[in-house]
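Only one protein chain is missing from this complex, and each of the others stays in its spot.
Here is chain A:
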Amino acid sequence: MHELSVCRALLDRALAVAATHEAASIGRLVVRIGPLSGVEPGLLREAFAIARTGTAAARAELVVQRSAVRVRCERCGAESECPPNRLICSHCGDASTQLTGGDELLLVSVELLAPAGDEAIAR
């Protein structure tokens, strides 16, 4: 279950952000995950619930944005959405495609909470 390693990396980064801004805790973490990143959102959630224990993110919510798999065809120029195991151009069938989305594994944002309570820290 490499989601736990991914989760630790996520928490390390988020906790560093919180420390830099002298926040008391983290309210919400937004991540973006593509089907070709190799990370399962469900497993990431489970891992997150374990890994956050005892940290400033102990009560943080994890929001997972899923991105779609998209390729752009170098031959006909078409851009199409496709299943993760069929990355050839759906218009002309050519295999010379570039992935334009779907392999993201991204920390999008961290919402910080001020020491006093639930009030978010302004930038």
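Note that in this section a residue touches a chain if its C-beta (ideal position, glycine included) is under 8 Å from a C-beta of that chain, and two chains touch if they have at least 3 such contacts; residues count from 1.
Note that in this section contacts and distances are computed from a predicted model.
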One chain of this complex is missing from the view, so tell me which of "Hydrogenase maturation factor HypB", "Cation:proton antiporter subunit C", "Carbamoyltransferase HypF" or "L-lactate dehydrogenase complex protein LldE" is its UniProt name. "Hydrogenase maturation factor HypB"
Touching residues on chain A - with respect to the absent chain: 1-2, 5-6, 9-10, 12-13, 17, 21, 27-28, 30-31, 36-39, 41, 61, 63-68, 71, 84-88, 95-97, 99, 105-114, 119-123
